[in-house]
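Note that one protein chain is taken out, while the other chains of the complex remain in position.
Per-chain residue numbering starts at 1, and chain names A and B are given in the order in which the chains are listed.
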Amino acid sequence: MIPANFDYESPRTLSEALDMLASREDAKILAGGHSLLPAMKLRLAQPSMLVDIGRIGGLAYIRESGDQILIGAMTTHADVAASKLLLRSSPLLAMTATQIGDTQVRNRGTIGGSLAQAHPSADYPAAVLALDAELVVHSRKGERVIPATKFFTGMFSTQLHNDEILTEIRIPRTPGEGVAYKKFHHPASGYAVVGIAVRVKMSGGKIDSAAVGITGVSDIAYRATKVENALRGKPAAAIADAATHAADGAEVLGDYYASTEYRQHLAVVITRRALDQAAGAKR
Amino acid sequence: MAKNGKASSNGKAAHWVGKKLKRKEDPRLIQGISHYTDDFKMAGMLYCVLVRSPHAHAEIKAIRTDAARALPGVVAVFTGEDTSAVGGIPCAMQMPDLKVPRHPVLATGRVRYLGEPVAAIVAEDIYTASDAAELVEVDYEPLPVVIDMEKALSSDTPYVHDQFNSNQAFTHTLKNGDIEAAFKKADCIASQRMLNQRLAPIAMEPRAVIAEYLPGENRLTVWSSTQIPHLLKTQISVMVGLPETAVRVIAPEVGGGFGSKLNVYAEEGIVPWLAMKLGRLVKWNETRRENFLATIHGRDTINDVELALKKDGTILGMRARILADLGAYHQLLTPLIPQLTALMHAGCYRIPAIQIDIVGVFTNKMSTDAYRGAGRPEACYNVERIMDIGARELGMDPVEFRLKNFPQPKEFPYTTITGLTYDSAKYQESLKKALKLAGYDALRKRQKAGWKSGKYYGIGVSTYVEICAIGPSAATPAGGWESGTVRIEPTGKVTLLTGASPHGQGEETTFAQLIADELGIDPGDVNVIHGDTLAVPYGIGTFGSRGTAVGGTAAYLATQKLKAKMATLAAHLLGCKPADITIGRGRLSAKGGKKSISFGELVMSAYTARNIPAGFEPGMEATHFFEPSNFTFPFGTHIASVEVDAETGEVKIEKYVGVDDCGNVINPLIVDGQIHGGIAQGLGQAMWEEVIYNEDGQLITGSLMDYVIPKAHFFPEFTLDRTVTPSPVNPMGVKGVGEAGTIASTPCMVNAVCDALAPLGVRHIDMPLKPERVWKAIAAEQSGGMDPLPPELSSAAKRGTSAKAGKSSTRRRP
Partner (left out) sequence: MKKNVTISVNGIDQRASVEPRLLLVHFLREVAGLTGTHIGCETSLCGACTVLLDGRAVKSCTVLAVQADGRKVTTVEGLADGDKLHPIQEGFWEEHGLQCGFCTPGMIMCSHDLLEHHPSPSDSEIREGINGNLCRCTGYQHIVAAVRNASRKMSKRATARAGAR
């Protein structure tokens, strides 16, 4: 219940934060704290310093910029879920956010914190993958933009370096696309046993393109490219067959609640259901 | 009290009993101004944190506490060697062949379950104590672990307790009727092996203990989140070696128990001992992690059940072999629980022959003990599942099959083959009412239509009877009576001291209701005091659905004594005979109603005592210790309607109906609440909850992230109704209701899911019915499988690792 002691800094600017972060090898960023603090309370994590980025102005926003929508890393799940702009122009992320945790977690947890933690069963990774999002990262050296498809490198591990802070998520507008996030909840933790985020672009009764982001199935969220390829140029009727490739090539997780065999099965079924919903198909 | 039609003893219509009175305890609770144990903060209080074993079975080679002691703010660190003089954790059960290992408060030499305490840290604050706990170094030599209770009985197993040369703690057989003949002449034998999985009670308030010792007064005061303050007081005095008169236990607000606080725990020995040793107030709060590790678990039995049947649906006999996983040590009632299963194994049916064989097994796990229902849910599950399986084998509707084997209402009191005497029941009536409420025929129609469109609807019925109002002392290990003291204060306000120690049941309200009716006053004028052994005469506690039927009856009978005393005084003052006095609406009146005296005046004159009859004891107080003549046996019918997604194995609970009969009802709001909560816990077992230890004895579902406590959106609205069959066992005709929902709902739910999947050939699925299990059960019946898995995936399956295991492998904490 009680975290080990640590030093605490609460910078007011990003550059201060980056300096503090660089000053200590095992310093950790505190955003919403909903992944880090529970781990610290169980003393599974014992950083010697926390850099609280909650008091840096201007890191929580959702706004348009050209073809993209920009989301500040400190934007809470609740604000993402309720964003009229997102619901109008790119609803997948908002649909995903409504299914994260519970009211209190959504009020406090942030999109940046969740993505940076890269929990293998977190919801957002599926959505940012399906959206081909760009993740903007700052360090003292400057800014770099990492495509979501390259961001996740493993369980609890990303491209982020110790001295970097994820500051912004950029997603495209998805006009005219069908989108869906379907989740098989773990009944206790609320995490995704399987979470499938999909975008489907249809024209003339055929699928022009589909994007499928999958979380929970493997130790790293991934794009189901085999499914996507099997759908290109096909009618919605091809979804069932295509979905069978949902876990192809993935090292499927197994635990007491869902074995690898069952999780694999769920990945296929939920992928199909998500695609059906996005394609407007009734089965 | 129109609804129940009951009248109180003096013939007046009940005014408060039967009303949906808002609870008296609620204002303090909804404003957050009540006091649970952890809410007390006293000057000079120290905080205790326990260091617990990360191994399920190991030799303790060395414990180094220097670094912990050296931490500023740490007051003391103690290990098992220091506490060897503290008495062991008690087991109240006495059986001729029961093996009872010594159960120390801090482990010495060997640890036998994950989370067993090995050292106690005391510091100025809890943050420092937690830091110090990290600094205690213990050298363990891991030993082979006994986890599987069947393997535990094999010849080449390690032993949990070497001195017994066996892991078998006891055997118990209940046999009656010619069981061999019953099975010989059966047309059909339904048999099924059923696992009743281990559960964690998870009261929302974790346990907490505070102790203060004043050497001058020789007074030890212990605040503990307990269901049994008096029994605890006795046991603490034995553990710490003080005369019982020097010990006071206070159970303040208690945040749920469900049996888990019907116990005496290591911490209830350690913390008082620390307070005495250090001469300071000491507080210990359980974390949720500790609650999973070291508060008792429930259930955990393997049941092989057989039912011998005639073709026409008549039951000839029932046989069961039950293995019960007791864990590493006995807690207070550990060996008793499976025996309650045997006792209730006849259910609500006419069964001419029975044999139940029970084997209690030691394993390297936390002890099992009383968890809501305590042995009876296991019995009801075995019986109600095998009834459904039997009906299916015979091709009978499960409702018709049950009706055929119920005893008739006129047969009550009904003596069962297990030797119990069921007090009163109309099983047929509750069943019929539930069928109507659920729309049973329409559900069956929809089910048949569903099969054509690939929809799997299921209807589960369970007709239960349970044993409550525990109980006659002859049948309980530590006294089955209860005490009640009613005192009318000089100002006419009433204090009730009850030995029942409620923890959410609302007895401050219901007991006030029943006393208010008896004395013709307002329930607001009755203050119910409980949970303080210095204030309240010895009592037993609240568990086993006994609060109202035993504790309430004690209060009721104490009130009758007072009424007689009041009548004597009133008769003296009014110049009539005591028999001519009636009490009601704040007055005592002589026959004819011409002469009367106000309640207040009469009470005051009992205290001023200037004008009392010869031999009349001044004051206005009476105590009754009520010893019940029998248990009570509430009953009812629950019906669940579900839809199963055969593709994923997910179960949706569409409708849940309960018709329960707990005899007369004092407060319908509270009775409904008890049923609701009971159903939720029963469905929790059926669908989601399981304590899983892996083969190393590590706890896989040891946090709320993994162990599923049902959430609000898991449930539909429950539809409840009642029948009312008063019990003849007590004067109020009440039976008890705390556990009924839990007992009824578990088999009801499993029956519903198995019913839904019957067309696919599924016969039984073990609990919890998590989606994967349901999916696998279907797949097993669909030769070739619903969605056959390509062979390349079977190898991928073996590579899989769990996210959780990966996360915690960096550092393993118990």
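Definition applied: a residue touches a chain if its C-beta (ideal position, glycine included) is under 8 Å from a C-beta of that chain, and two chains touch if they have at least 3 such contacts.
Quick caveat: nothing in here was measured; it's all calculated off a predicted structure.
Within the full complex, the residue among B:Gly256, B:Pro407 or B:Pro490 touching the omitted chain is B:Gly256. Taking the whole complex into account, chain B touches the unshown chain at residues 22-23, 25-27, 29-36, 38-39, 41, 127, 202-206, 253-256, 258, 285, 287-289, 503-506, 669-670, 672-673, 676-681, 703-705, 709-713, 715, 717-718, 741.
Residues of chain A in contact with the chain left out of this view: 1-8, 10, 30, 33-34, 37-38, 40-42, 50, 52, 54, 78, 101-105, 107-108, 188-190.
Assume only the chains that are shown with their structure count from here on.
A straight line joining the Cα centres of chain A and chain B is 43 Å long. Contact residues of chain B toward chain A in the complex are 126-127, 130-131, 134, 287, 289, 647-648, 688, 692, 700-701, 704-709, 711, 714, 770-772, 775-776, 787, 789, 793-794, 796-808, 810-811, 813. Taken together, the chain A residues at the contact with chain B in this complex read 1-2, 4-5, 42-44, 119-121, 155-156, 184, 187-189, 219, 247, 251-266, 268-270.
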